[in-house]
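Only one protein chain is missing; all other protein chains are in place.
Letters A and B name the chains as they come in the text, with residue numbers starting at 1 for each one.
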Amino acid sequence: MTAPTAPTPAGAPDAASDLLLDIDGLGVAFPSERGPIHAVRDVRLTLRRGEVLAVVGESGSGKSVTALTLLGLTRGRGTAITGKAEFDGIDLIGASDSQLRRIRGKRIAMVFQDPMSSLNPVLRIGHQIAEQIRAHEGVGKAEARKRTIDALTEVGIPRAAERVDAYPHEFSGGMRQRVMIAMALVCGPELLIADEPTTALDVTVQAQILDLILRLRDERGMSVMLVTHDLGVVAETADQVAVMYGGRIVEQAPCDELFADPRHPYSWGLIGSIPPLTGAKPEYLPTIAGTPPSPLALPAGCPFRARCPHEFEQCAEVPPLAETAGAPGHLDRCWLPIDEKRIRRAGADGRIGLLHDAEATTEESA
Amino acid sequence: MSDAPLMKVEHIRQEFAVKDGTLRAVDDVTLTIDRGETVGLVGESGCGKSTLARTVLRLIEPTQGTIALEGRDITKVPQRELRAIRHRMQMVFQDPYGSLNPRRRIGAIVGDALDLRGVPKSEQRTQVIAALERVGLGIDHLHRWPHELSGGQRQRVGVARALAASPDLLIADEPVSALDVSVQAQLVNLLVDLQRDLGLAQLFVAHDLSVVRQVADRIAVMYLGRIVESGPTDVVFARARHPYTRALLAAVPIADPSRRGRQREAIRGELPSPIDPPPGCHFHPRCPHATDVCMTEQPALWHYADGGRAACHHPYGVSAADVAAASRDDLASPAAAGMSAPDPSTADLADAGETPAGAQA
Partner (left out) sequence: MIGFIIRRLASMVLVLFAVSVLVFAIFNIIPGGDPAVRMAGKNPTDVQIEAIRKEWGFDKPVTTQYAKMIEKTFDGQLISYSNRENVLERIKEGLPRTLSLTFWSSLFMLVGGIALGMLSALRPNSFADRTINAIAVVGISLPVFWIGGLMSYYLGSKAGIIPAGGYVSISEGGVLDWFWHLLAPSLAISFLFIGIYSRVLRGDLLDALRADYVRTAEAKGLSKRRVVVRHALRNALIPMITLWGLDVAITLGGGAVLTETVFDLDGVGAYLADSTRSLDVPPVMAITLLGAIAVVVMNAIIDILYAYLDPRIRL
């Protein structure tokens, strides 16, 4: 077994100074009556300045726990957090609560999935944003309010000077998420963590919000860690992608690479199970059998074993997250040889997928 | 068996009294579902698609309009009699957690419909097992509790419960949107199978256009209570005529990074309040092609030769000949009488032939 090498950005001589987030060997285990639940294991991720990193996975994959852990939001009695997570040289795992508090909302900000429940229903939105400014910077109320209005204007809220005194329920879902983003960005963070920021929104609003996040990234050179289950969203926004399953990263690659040449069977399954919006319509969608495992009942060895049709003896051992020769920065956690993968992932119609139905044919090939 | 479609709802209007006035959730909608056909009903939250689905089942009584099952008007049939035909129309709900009674075993949940149909107890077990097997579950699930199952399995139970009633029409309200991506595909395949193998007609309500494309023969697009476009799925996806349909298609993220730079006509602004919708075409404040007529006159639903229908004054890809060959849907409102025809001259403002999503017929 060769030790996997960290993904280094190709052709970037000053990569080290560019590095904003450096996670290595991160593990998070929650206590339970039946022993520790390993929600996240051995996660290694890097994020450079100005880059969008998408972390993809289904429920229980550990993607949200990873994101929350960076801000210390999974800390609690009995939670075991191990490994390294450095933000601009600051150790986020070892930092004290008060050290973390100074980083939260100031240098690393977070946007959550449901903008209705994530805003306090009984406080005016202006107050909720201003209190964050005042928590981090010694500014007066008037100054904080002015900056709040500016932030609301920047994210595209019309009549911000009036709307600043409104309550969350007086906004639509999309506008609420804009408020959340204004709140996240008001202190000029270097890293924005967005946990399923558009999942609760309609598709037209989702497009607006994703455009907004990308525009702000471009204007500010901010890094974005986008946690999502939606490969469509990933394809539209990400520079780098990490696919998580059962608490581990199973594949990691530049965005184009992942979609063009996915290496892990789980990635095949994810890509295949999206019904295409254009082109030929498959009679049946390639699927992944079974359901995502609960972190309580993960199989030994490769976490995906139980659902993988390509499983063999070696899968009883956890494969390393390793780079395949010839593809720098593209890592995956699967024992299958690369040639084998390329043959097995394609169905009769040439589409990538995990489980192709035997009788699958294309409807419009005629 | 009559020639009448399996289900036909006509001029359905559904109004709710709310604090600030009247909310017209469904506004003069006509929709037919043929035997064995899957109709996809799409639109954003608040467009009235779920309300319409519930009205079809008469879970909500329509304010106006008629509901006809195989040509028989069931709008006024008393609830007691309705029970006798209700097993023919079954519903699958969005939330696989909330829609199963947590205190009953799977077998009992699925078996309910059999009581309704008057199947003798001795035959029920076999039929329940058959229904479970039909959805990919089995005899070992018979005595399980809902909480012991995963979300996808529960949704399968929901489908099995509906199937046990041996319905002709399945009404599925966002049946896959609460599920994990990998499980969604399984359910989608199952629903496609049911249509294919059992000839089960479906009204499939969803906001996810790519899922709808996969399952539906025809689709109808709703915006603020009205159907703005409908037609065979291929026609609508390849040659969307209504700017709203185009905007919806353009907004769907595509899992292909190489298409990231494609031109997207982003829809402007927010969904207006359904309590006080904009006059004329509801979509005009957000429409890139809106003109004066759009602000004052509600466009009629025009039927084009390829089976597509669109309610738009300036539809995409429509020539003068197309308009001449088209016919108009009759609207219940008297205002519809003097409605103008679609304007072919302004139709080809942009890439008229191809939908933003880039589908080719």
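Keep this in mind: a contact is a pair of C-beta atoms (placed from the backbone, for glycine too) under 8 Å apart; a residue touches a chain by one contact, two chains touch by 3 or more.
All values reported here derive from a predicted model rather than from experimental measurement.
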Visible contact partners (per top-of-document touch definition) of the missing chain: A
Option from A:47, A:152 or A:183 whose C-beta touches the chain left out: A:183
Contact partner of the left-out chain, one of A:32, A:82, A:120 or A:314: A:120
Touching the absent chain when the full complex is considered, from A:49, A:84, A:136 or A:220: A:136
Residue numbers in chain A that touch the chain omitted from display: 71, 73, 97, 101-106, 109-110, 112, 114, 117-124, 131-132, 135-136, 167, 169, 180, 183
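FYI, only the chains that are shown with their structure count from here on.
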Whole-Å gap between the CA centroids of chain A and chain B: 32
Interfacial residue positions of chain B with respect to chain A in the complex: 44-45, 150-153, 180-186, 188-189, 192, 207-211, 213-214, 237, 247-260, 264, 266-267, 270-271, 357-360
Residues of chain A touching chain B in the complex: 58-59, 172-175, 202-208, 210-211, 229-236, 238, 255-256, 259-260, 269-279, 281, 283-289, 291-292, 357
